[in-house]
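Every protein chain except one is present and positioned as in the full complex.
And now, chain A:
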Amino acid sequence: MGGLEKKKYERGSATNYITRNRARKKLQLSLPDFRRLCILKGIYPHEPKHKKKVNKGSTAARTFYLLKDIKFLLHEPIVNKFREYKVFVRKLRKAYGKSEWSTVDRLKDNKPSYKLDHIVKERYPTFVDALRDLDDALSMCFLFSTFPRTGKCHVQTIQLCRRLAVEFLNYVIASRSLRKVFLSIKGIYYQAEVLGQPVTWITPYTFAHDHPTDVDYRVMATFTEFYTTLLGFVNFRLYHSLNLLYPPKIDGQADVELKPAEGKEYAMDSESYLEKLSALSASLARVVAPTHEDEVEMDEFPVEGETAEQMDARKKEQEALEKHKKLFEGLRFFLNREVPREPLAFIIRYVVGRLSLGRPATPCLPPPVTLRVPPPQWVFDSVNAKLCLPVADYFPGVLLPPHLSPFVTEQEGDYVPPEKLKLLAMQRGENPGDSEEEEEEEEEEEDENDKEEEEEEDESEKEEEMKLKKMEEQKTQSNKVTAGKLRLEDKQRLEQEQQSEEKRLAIMMMKKREKYLYKKIMFGKKRKVREANKLAAKRKAHDTAVKEEKKKSKKARRA
């Protein structure tokens, strides 16, 4: 055979990928350093489509990286810093071993360090890109700020995370961009809208205390280092978009407050400043003194291509937002000691009440106008519903209404719990008081008769009969005075009937295969409805059980 033979695994996908160990050797780094570099630069391992080709015939599960990615890593200046750090560690260890303490001090003073600014700029060339990755960054920063400062992770990282978290919360308060809050068993989920981008993050409860052992702390610490840098830059930009000073300064008596009273300092200046900021109870200083911004109407710029409907919708949204910003104006909140302070402080300050700590019944304070002691869930639910909910439901002693998730959007046919229905009704502006009264009257009647289900069925049947009768009457009596209404109703009903007839015709005309598919789809849909009905029946059963228990207890009390 003449000519050069094509050998296997010399071209194509086998040469595009490289295993992790080979890559590490090419970069001349240790494994933890290599991992750290990949995390910082955003280089992820790839799963090749044809593992056998890439792995040269074997199917052993290996970690593969793209060769071009590793070649890109070779140009990174941080790699040199890693090597310098390795040398530094070696020298330090030698000096320790020889007990040369002056050398140790000198080495520690000249410890090599590096910054990640250029990597942030490289990975997120525009500000919007950075906002898209803000979810992860916020979650990690808030998580690390709740860690204890025992030294397992660098204490500096924890302090930096705390500072950035507090700054971001202050920004959210100042820009009123919080949209949803959800208290779950895992933690608290927040969603804010930052420059048009929805940002969701989770905060753990501060009283949670578990340290899972199957989590790699070094990997998480590396992610956090990168995300703290990113969040710092994002904070700077966000503050400047609101014309606030960065690093943030408390408005007003900034200098006076920071100076310690009586010349005695019992906390560092920086620490006390951070504590004041994290109290979230003061407004931030602005770069330029703001002019009176209230009651300024938005200019209407007619956008091309927008119909009148869309403009109306936008106007409504704006009004809703402004209403939302003035939810709890004028109210004063008192926080009890047992309540988790920070999330509540954040929410209340967000909603612009005036915040103070302590019990309401202190003699030195003037008696408040409205003395209410609702549990914290009331505030969260109000923020979610964008309404000031009636406090009567939330008093202690009464069973708390459930905390609904604002992240769940019900689709057609799904089961909607009655609490949510009530909320929607309240949002629309209907008064739920009437429906409650009606329900109570019905309950009393049922209590007397003890024939609940039958009565309901009878009632529903009666209603249907009434409806049918009405229809018949209207059809026959077309010449009466109520002609106008009749025609409207007729038209609507006619349209509906036409549509349903067309649908039936189309179904008849379908081919057998298509009909089969259509039947399958309808079966699936109907299944959903059936499940919703099942849940409703369960709910009914639960409610009746509760009612019966109440009745029994009442009877026992009377007797």
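Throughout what follows, a contact is a pair of C-beta atoms (placed from the backbone, for glycine too) under 8 Å apart; a residue touches a chain by one contact, two chains touch by 3 or more; residues count from 1.
Note that contacts and distances are computed from a predicted model.
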item	value
Listed names "WD repeat-containing protein 74", "Fibroblast growth factor (acidic) intracellular binding protein b", "Hydroxymethylglutaryl-CoA lyase, mitochondrial" or "Ribosome biogenesis protein NOP53", matching UniProt entry of the absent chain	"Ribosome biogenesis protein NOP53"
Absent-chain contact - pick from A:Gly42, A:Gly57 or A:Pro148	A:Gly42
Of A:Leu4, A:Ala61, A:Met508 or A:Ile521, the residue in touch with the unshown chain	A:Ala61
Per the touch definition above, residue among A:Ala14, A:Ile202, A:Ala385 or A:Met426 touching the missing chain	A:Ile202
Missing-chain contacts mapped onto chain A	39, 42-47, 60-63, 68-69, 72, 75, 108-118, 120-123, 126-127, 130, 133, 135-136, 139-140, 143, 154, 156-157, 159-160, 163, 182-187, 189, 200-205, 207-208, 210, 212-216, 219-220, 223, 225, 228-229, 232-233, 235-237, 240, 246-247, 270, 338-340, 375-377, 400-405, 407-408, 415, 417, 419-420, 535, 538-539, 542
